[in-house]
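Excluded from the complex is one protein chain; the other protein chains are retained at their positions.
The first chain written gets the first letter, and so on, giving A and B; residue counts start at 1 in each chain.
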Amino acid sequence: MSINKDTVKYTAALGRIELSEKEIEHFTGQLDKILDYVHKLKKVDVSKLEPTSHVLEMKNVYREDKVKPSLPVDDVMKNAPAREKNLFKVGKIIE
Amino acid sequence: MRRLPRLVAYASTQVNKLTMELNKLSAHELIGLLNKGDISHLDICNSIIDSVDKKDKSLNAVVNFDRDKVLERAKAQKGLPVFIKDNICVKDELTTCSSNILKGFRPPYNATVIEKLLKANAVLMGKTNMDEFAFGSSTETSCYGTTKNPWDLTRIPGGSSGGSAACVAADSAIWALGSDTGGSVRQPAGLCGVVGLKPTYGRVSRYGLIAFASSLDQIGTLTKDTEDAAILLKMISGHDPMDSTSVDRPVPDYAKLIKKDIKGLKLGIPKEYFIEGMDKEIKQSVLDAIKKLESLGAVCENISLPHTEYAVAVYYLVATAEASSNLARFDGVQYGLRASQVKGVIDMHKKTRGEGFGDEAKRRILLGTFALSSGYYDAYYLRALKVRTLIKKDFEDAFKKYDAIITPTSPTPAFKIGEKTQDPLTMYLCDIFTISANLAGIPGVSVPCGFTKSNLPVGLQILGKAFDEETILRIAYNYEQATDWHKKRLIF
Partner (left out) sequence: MTYETVIGLEVHLQLKTKSKVFCGCSTNFGAAPNAQVCPVCLGFPGSLPVLNRDALHLAAKVAIALNCKIAPKIRFDRKNYFYPDLPKAYQISQLGNPLSHNGYLPISIDGKEKIINITRVHLEEDTGKLFHEKDHSLIDFNRAGTPLLEIVSEPDMSSPGEAHAYLTALKSILEYIDVSDCNMEEGSLRCDANISIRKHGAKELGTKTEIKNMNSFKAVKAALQYEIDRQVEMLESGQRIVQETRLYDAEKDVTESMRSKEEAHDYRYFPEPDLVPFDFEKKLLEEIKKHIPELPEPRKNRFIKDYKLSDYDAAIMVSDKALADYFEKCVNAYNKPKIIANWLMGDVSAYMKEQELSINELGLKVEHLTGMLTMIDAAAITGKIAKTLLIDIIKTGNSPEALVKEKGLEQISDTGEIEKAIDSVILENQKIVSDFKNGRDNAIMALMGKVMAKTKGKADPKKVNEILREKLR
């Protein structure tokens, strides 16, 4: 078994997704199968390999330190689900 | 009453102005007519709008179509109409990635490719349907319901750019943009009988493309033929200072370069792509295509890309890991869905994402989060990145000797709606031939190369060296000119 219900629960919490019991059950089975498939990578000897995070051989791409116009504040706020004047509003941050 | 599509092969060289259906023509043909003054761009737009009105109820390829807005745009922009996949930002237009979590979202900016199209006077017709956040190979995970394959409305069009491919195939679009992370432009192109091109990673700016997997994504083209792909590619390519991963290389005049012949080109046929038990009709169509290429002067040889078998596994760790991070911003704070009835911010996050994401999105976020999490990072994510190096090297080694690589686009033709939704892994294996190109960052194009007995399209994939789109398009063009698969059209 590559992954169990508890791990799925923990991972869902890490990813901030609320799942029903049914979903946890369902996903655990599916993810387990997928991870079993993915285990074929164990056959490869990776000891001398460098990871490829970027396919391009590029480096040192910069922008100059010049100020550019920002978005008009109306454009910034128009998709906001909740706002107070020009501030985004969210509920209480319960620690 | 649902009308079943009929296959009609028709030569489109003669255009009778009185009976012409402009929507059936290719972009380069229309450009020719426009330049001669035979038609107006408004004629073209109206033809497309009519087609959408007639066909899209059955196809469900276009989402949030705003007829009035389109007519307004058609008056202002004097170019060809184009459809845009719903994960590419168009300013103030609904851009939802076919997901409930982005319901109502109107980006305050245009993607760079959109700016380029607007500068070229393109008329933005609307957004096309897709798998939610590009997670899929069938367009079945869309919150708007699946798009149907125009060749058989009981089948899927492929994915995730299923809407764009279906539109072009049904002549509801002249051409369209899609995105390709593991095959999402090429595979639906293959299944819908159109040309689908994924450029080299870095050829086209990703600024404004809502990210799935940042190191794999590229915006691509869905067109009726190769010449159109070449024209559209040139329009959207080029360095973008807003995208650190876009390369500063001159953009060739692809449409000109593809007309050279392919005599003497060395083509590799990887044995790993002709697997035991693959669809016999597909195998035959592809082998016939290879013979055709040889008759055009290309030299075809068997080669091996030995690490092909690991590509799907690598992809479903690397791509989902990046996706889990890219999708973390969908939390109800600044845009999109926000769950109601919540107790505080953490609850808001959890419920918004629980309600807003579909199953496949949740699965991939879970998988990606898991692969990156403490204790599993080395065994999964890091290992996958290392095996990716081997897959990339397979291509680099092959391209030392060969100019291009020829494979089937998809292991199966279009399958029935619902056929593969029960088992995610079965769906993932649909991308088995297209995924490696994204992992290596190389360009690939799918061109029609036949039909099955059930009249389902078969796609031929041509993979090339990094930034060598001209060679793969040249091969595709020459093949097209010697066949007429791409001319077969539906009466829909």
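The criterion applied here is as follows: a contact is a pair of C-beta atoms (placed from the backbone, for glycine too) under 8 Å apart; a residue touches a chain by one contact, two chains touch by 3 or more.
Quick caveat, the model's predicted, so the values are computed rather than measured.
Within the full complex, the residue among B:211, B:339, B:445 or B:490 touching the omitted chain is B:211.
Screening B:66, B:92, B:115 or B:243 against the full complex identifies B:243 as the residue touching the chain left out. Those residues of chain B that touch the chain absent from the view are 88-89, 95, 97, 102, 105, 107-109, 111, 206-211, 213-215, 241-245, 321-322, 325, 328-331, 333-335, 345-346, 349, 369, 372-374, 377, 381. Residue positions on chain A in contact with the hidden chain: 10, 13-14, 16, 51, 53-54, 56, 58-71, 73, 76-77, 84-95, in rising order.
Note that only the chains that are shown with their structure count from here on.
If you average the Cα atoms of chain A and of chain B, the two centres end up 23 Å apart.
For chain B in complex with chain A, the touching residues are 104-106, 108-109, 201-202, 215, 241, 244-245, 247, 307, 309-310, 312-314, 316-317, 324, 328, 331-338, 342-351, 353-354, 357, 362-363, 365-367, 369-370, 373, 380, 382-390, 392, 423-425, 428, 439-441, 466. Remark: chain A residues 3, 7-8, 11-12, 14-19, 23, 27, 30-31, 33-35, 37-38, 40-42, 44, 46, 49-56, 58, 61, 63, 71, 75-76, 78-82, 88, 90-94 touch chain B in the complex.
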